[in-house]
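Of the protein chains in this complex, one is absent; all others appear in place.
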Amino acid sequence: MFKMNNNSLIIKDPVLSIRNLFVSYDKGKYAVNNVSADIKRKSVTAIMGPSGCGKSTLLRAINRMHELYENIETKGEIVLNGRAIAQMPTIELRRMAGMVFQRPNPFPTMSIYDNVIAGYKLNGIKMKRAQRDEIVERSLTDVALWNEVKDSLYKKGSFLSGGQQQRLCIARALAFDPEVILLDEPTSALDPVATSKIEELLVKLKENYSIVMVTHNMSQAARISDYSMFMYLGELVEYGKTKDMFTKPKDRRTEEYLTGKFG
Amino acid sequence: MQTGKLKIRTLKNNIFKSTVIVFSVVTILPILLIIYELVSKGIKQISFDFILKTPPDTFEAMTALSNGELIPGGIANGIAGTLFMVIMASVIAIPVGVITGIFLYENQGKPLANLTRNVSDILQGVPSIVLGLIAYIWIVKPVTHGFSALAGSVSLSIMMLPMIVRSTEETLKMIPQTIKEAALALGVPYYKVILRVLVPTGFSGLLTGILLSISRILGETAPLMLTALGSSAINFNIAKPTSAVPLLIWEFYNDPNMVDLIWSSSLLLMAMVLSLNIISKRIVARTK
Partner (left out) sequence: MNTDKITKAVLQFSSLIILLVAGGMIFSLVEGAVPAFKEFGFKFIFSNNWNPTEGKENFGALPFIAGTLITSVTALLISLPLSFSASLFLSEYYRRTRMAKVLGMMVDLLAGIPSIVYGLWGFYVLRPVLIDLGLPNQGFGIFTASIILAIMIIPYATSLSNEIISMVPNELKEGAYSLGATKLEVITHVIVPSARSGIVAGYILSFGRAHGETMAVTMLIGNANIIPNGLFSTGNTMASVIANQFGEAEGLKLSSLIAIGLLLFLITGIINTIGKFIIKKMA
C-alpha cells in the first residue's frame, strides 16, 4: 500500500508489486520513468496509453525480456508473489509469468499438440504421456479451442485462423499454470469477431489467473478490465478501478486521452 | 532527354532491343552446346559398370580402341573419392559454418560479428588453387607426409565455409523475431531456443545453403591436384591419396588412349551438380 501521484490505490495481497521501475534505451532517456503499482490477483489489469508511452516496455520488464537486448537498462524492483524477480533465474520466472504477443506466433515446425506443451518440451521436462495429454486437453479447453482442434492435434497449426492461433498461444502460456499472464496487445492483429472471442476468454480466465494486458484500444480496457493504468511518456499518470477511471478520471491528461483529444 | 526526331529515337530503341535479345541468346548458347556435347559423346559410355568399376590401364584402353570397342571399366574410384572427400569436408564445414552463422545472427552490428562476416566474404573470393596451396602447406607436408584425402577435404571445406555461414545467417534473419521471443518467454534456455526452435524453423534454408555449397565443390579440380593427387584404386584411407571425378577427368584428358572417357565422366559430374541444384530449388519452392 502506498500513494501514487494523486491517487491512493490500496490493493490487498497483490500478485505483482512494481516499485520505482525505470527502463531506459539510451542513457538518460526513460521509456518507463519511476513507475510503481500493485497488481490485483485474479483480475484483469489493463495498461493503456498513446503510442510510445512505455506500456509494452513496462509489461516486458515483468518477465525480464529486456535482458535479451544489450542497450536496455532496468532499475527498480518487481516482486512476484513475494519473491523478487531479479533474484530468480529467468528460466523459472518465465514459467511463472507467461507471455502472449501481439502477432500470434505458434512455432511453425511443431504440431498443435506440441505447441501447447512446448514450454515443457523445450525445457526438457519429462512427463508421462497421460500427464502431457491431460495438460494439453486442459489448456486447450481453457481457451475454448479443444473441440475445434481435438481431431487435428498432430497437424501443424498453420491452418488455424488468426484468432485460433492466438488462442493456441494463450494455451501454450497457460500450460505452465502461471501466476500471471502478460498479454501485449493480444488482439490488435485480429479481426473483430476473433477479438471479441479472446476478450470473452480473458474474462473467463481471470477466475483462475491474474492477467495484465497492454491495449491500445481504450474501449477494450473499459469492456473487460477491472483495473486500468494510464501511461503517458513513460510515467504512470493514473491507476485505479476501471469504472472509476473512465467515469471520473482524476488527472487532466487521463481525461484528455479518454475523450480522444490525443492517442 | 534528347528531343530528336521521333523516328530516329524509335529506330535506336528497336535496334537496342534486338541487340539485347541477340546477346542474351548468345549468352546461353554455350550451355546448350556444352550439354549437347556431353550427352552426345558421353551417353554411350554410361552403364552400371561405369559407376562400379575402376578405370582400365592405358594398354587395355589402347586395345579396346584399336578394336573399335568401348573402353572398359569406369570411374568408381573417382566417385568413391569424391563422396569420401565431400563427406569429410561437410563434417568439418557444416558445424563450423552453421554455428558461425548463428553467431552472426545473434550479434548483428557488433564489431566482432562484422569482422567475421567481412573475413568470411573475403574467404569466399579466394581462388580455389590458393586453397589447395594452403591445404598442401598445412596438411600434406606436416600431417600426412604426402598427398592425402584429408588434405583434399580440408581445401574443400574451406571453400564451403563462407557459403554456409552466409546462408545460415540470412535464413535465420528471415525468421520472425517473435518466434524467438515466444520461446524465450516460455523460460527456455538460450541454447535450446537455438537447437529446438530456430534451427528447425530455418531448416530448409540451412539445407539449401549446404546443398549449394556441396554442388560447388563437386566439380573442383585445381585444389585436389595439389592435395589428393589421385589414385587408380578406390581408397578410403584419409592419410593416403585418393581419386575424385574431376581428377579422373584430368587424367583421362592427359592420356591419349583414355580421352574418350572424358565425356561420360563429365556427364556424370554435371548430372550430380545439376541434381543438387534442382533439389535445392525444390526445397526453396516447397517452403514458400
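The chains carry the letters A and B, assigned in the order they are written, with residues numbered from 1 in each.
The rule we apply is simple: contacts are C-beta pairs under 8 Å (C-beta built on N, C-alpha and C of every residue); 3 or more make two chains touch, one makes a residue touch a chain.
Note that this is a predicted model, so its numbers are computed, not measured.
Novice: Write out, one label after another, the shown chains that touch the chain missing from the document.
Specialist: Those shown chains that the absent chain touches are B.
Novice: In the complete assembly, which of B:F50, B:F84 or B:W250 touches the absent chain?
Specialist: The single option touching the absent chain is B:W250.
Novice: Considering the complete complex, identify which of B:I75, B:L104 or B:L150 is in touch with the unshown chain.
Specialist: If we include the chain that is not displayed, B:L104 is the one touching it.
Novice: Which parts of subunit B are in contact with the chain that was left out?
Specialist: Against the missing chain, subunit B presents residues 1-2, 9-10, 12-13, 16-17, 19-24, 26-28, 30-34, 37-38, 95-96, 99-100, 102-104, 106-107, 112-113, 115-116, 118-123, 125-130, 133-134, 137-138, 158, 161, 165, 189-191, 194, 215, 218-222, 225-226, 246, 249-250, 253, 262-263, 266, 269-270, 273-274, 277.
By definition in this document, only the chains that are shown with their structure count from here on.
Novice: Take the average of all CA coordinates in subunit A, do the same for subunit B, and state the distance between these two points in whole angstrom.
Specialist: One centre to the other, that is 49 Å.
Novice: Subunit B touches which residues of subunit A in the complex?
Specialist: Per the touch definition, subunit A meets subunit B at residues 63, 65, 68, 90-95, 98-99, 101-103, 105, 107-109, 118-119, 121-124, 169, 172-173, 176.
Novice: Which positions of subunit B touch subunit A when the two form their complex?
Specialist: Residues 176, 178-179, 181-189, 192-193, 196-197, 200-201, 203.
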